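For this depiction, one protein chain was excluded, whereas all remaining protein chains were kept in their positions.
Moving on, here comes chain A:
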């Protein structure tokens, strides 16, 4: 049943692409099929997605559905592309690289692109058009570069399989390969002529881009593939970058693909197109709310729009982004090609266990095809044959991964099956491998799908599954002993998002699934749902494609081309008219609060961001303060100054003047400003120490219930009066107990009930807890947990005594007040028949088995879902997951954001192991452990975490029979698992034996529940860099800044040297540890002090010094900061200072008094496995 690793059986060896080459290989195989020739356009199409990200405006670059990732996912060693690509290219990458979790599909994209590009060259040569290419290349304009680059990449790719294997083996060992890419580029140049691509200059350019000579590992392929748009982005040249970007962008939607090829030769066409783009763009700008730009002639329309907040909500586009806003433009080249129009039988359905690469006759009809395919097809068809020999070269390729059941058949002729086992299955002896942690961030593995589906698949930033190969049965899942679940970040800030306005939103009639790229079209009029397999009719309206203005091509609609789309919903999706944005601030003004001084910061932030609060002209705002009484503020327009109304009856709270407490932001702006200016000083002399939070919340609920909206509660102490009062439950002596940690659950259900009431009235409660003593966060947090709010905790907050917290509050508030928000939202998660939702994690109320009720949704909220397999999935080779988030935007529009993820089903245990996404798994486990510690006990949760490794590793050990039983073996895909679990055990939430305040612990648990994966991973396993010797080696370029990329260090004191300075990135906080013997140059040039002794104990900023090393350090830190929504605080920690304990507690690989070191932990796990298997074998 379980194929031993290395089995020649195709299914067994079908794996996640361990490296780039793997992807390329499968891609190559794909394009070897004549039917897939049209895919050649894919490359550019993917690139398109990335273009917007290059703008760098948003840290959360949206990588369009098709994914395109700059990094090789499977490979933990994947090195920033920057190492190979020079100034041009790096900018593009910057964004993806910033996200720790990168999109994994990248792999295959480049691969795909390259091999696809292979096709076109041939015709050019054959057709003796090289002249045009020459011209293009020599003119070297950016446009041309974009076009010609693929050639060079192709060359690299195909001619140097050997090189790849060399690289990959090196890479997999985690050793730096110093010469790999050099060889590559040489080869490419050398080979160029022989392949007779005239675009040599591109290759040269490429060669010159290298900024670093000794990149630790090599990822030769990807840079190439992205080069096209890279140029456009970061190059300072005024020449139209937009065209090329736009061009790329357009492709998936409007069929421009062929332009990539024709552009160089036909500059005039290109210009033409650019104009078109620009033209339509202007419309988009003028009329942002009408998303379908050319809606005049259509009933439905769609256009991809950049999802900057403004753009989405109807504001104007930032200039920079404008070029990425593409809109439907008439495609001159498109008209002629319907010739190869869709053959009637065009069902390469995901559900059909048939290779998705179609035989030629069907190829056109494949729903997933990019619109532009047809353009390319005709010329290409002839090329396909010649290209076959080239592909055969890939046999030598060490990794390739034929699709589960699908690819293998089609690859049969290419004799790819007999490959060695994939990288992700390579057994790793954990006790002997000293450097499990790769030097570069770990990327998400790419699901093992065929190239078309991969390209269309949802970005792993939004949607990840712990197992990228779904086991066929629950029994197989149980055997693997791995958690199965989804990690979601549904409302992420996206830079580009297709927004679709349509009268009818096409959905499955029985399961209500939204139409998505993974459905199959049985014929032009019918489509088969990929979740329930029902056959549905295609509505008349859907037959018309507003992007291409063509009729009868339902599979080219944007809904079917993008796995992340947003629909503008009709009134069918409303229970009531869309609500306005309503914000209520409930502020603690007791003595404690005044003392802490948060009011000044809050009011200041509000004043600054009042105009930036998301909303339309109906936006309403209100304020309440409370101590032992509740104070309302009448801000009705027309009053000369704000009126304060005091309600002292806290047992039966009523609203004094219900109509004038929540007022229109614009009509009463002056009054609001007056109030905000006055508030900080209004209570300075208060003697009131009590806090009647409960009654204040009840009043807030009454105030909000007619509309719904957001309540922001600022609390600084234990509520001590009225309903919901709490007692201190923490025993400080128990803080470092190793046994029982009590009171992790709420003390009362008052806050939970209130939250449920609020949730029912579409009101979310966000809690800011700024307290110096115990405030029973475990109880208070319930108000946000169940109303889909968010929780911020600032321990020992004081505006003057603790400036770093004050600064953090200020920055967090800025983000909090200005970030996008969705109101009265619900999120439904659907999955293929046979799978079912088991448990949800996050802040929400579960209204039914698959429906989450979210009073508010914010872009920083993450969710996790545990899945179970109810029925065997034997009759399908693919499963899909779809989340649909229905919300009211702050502009009062009802919108639905839909993400669809598609994953293969496997039936062997080895495949399941090969597809593990260890980061997703660890995040899901962390969520489960939080539940366990609240429902059962902390020690139970800790045991469960350890058992998770013990079980999965021993299950793995028993499947792989040829391993020495004495060693602790893990598949390469799981090699970080024990490390991460150890990190979790030492995390504030789960640690024992180290003094941890109860509120800190509970807050850590709340964060685990509500953070998206990217941020959670940093919290669990911080990144450590050495920063006293930053060099430009491998640096990347972001917004004209050079950002050094120091390698990751493992979290162990052995890596710290007294001579160095180290930066630790823990997600919400940065530490810079300065060793005693640190080079004075560094201290002087970066920290701005003459020597170690003169560095102050509390230092939270790096001075802006005009030195190279200072600039590097600052640009690196800024770059890290930009990648997350909440700006982290920087602490500079001297060796010997008392604060260093804070830093050292994060060195999780080291032994502490109460916890194992990493090595001891491995031995412990091994011991446990041994004991377990002892029973098994005896």
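Going forward, a contact is a pair of C-beta atoms (placed from the backbone, for glycine too) under 8 Å apart; a residue touches a chain by one contact, two chains touch by 3 or more; residues count from 1.
Everything below uses one rule, namely that contacts and distances are computed from a predicted model.
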| task | Write down which listed name, "CTLH domain-containing protein", "Cornichon family AMPA receptor auxiliary protein 1", "THO complex subunit 6 homolog" or "Putative GPI-anchor transamidase", is the UniProt protein name of the chain that is not shown. | result | "Cornichon family AMPA receptor auxiliary protein 1"
| query | Given the contact definition stated above, which residue among A:532, A:678 or A:851 touches the chain not shown here? | reply | A:851
| query | Which one, A:426, A:752 or A:1001, makes contact with the chain that was left out? | reply | A:752
| message | Looking at the full complex, which residue from A:518, A:714 or A:786 touches the chain that isn't shown here? | response | A:786
| request: Tell me where the left-out chain touches chain A, residue by residue. | output: 745-750, 752-753, 756, 760, 786, 836-840, 845-849, 851, 866, 868
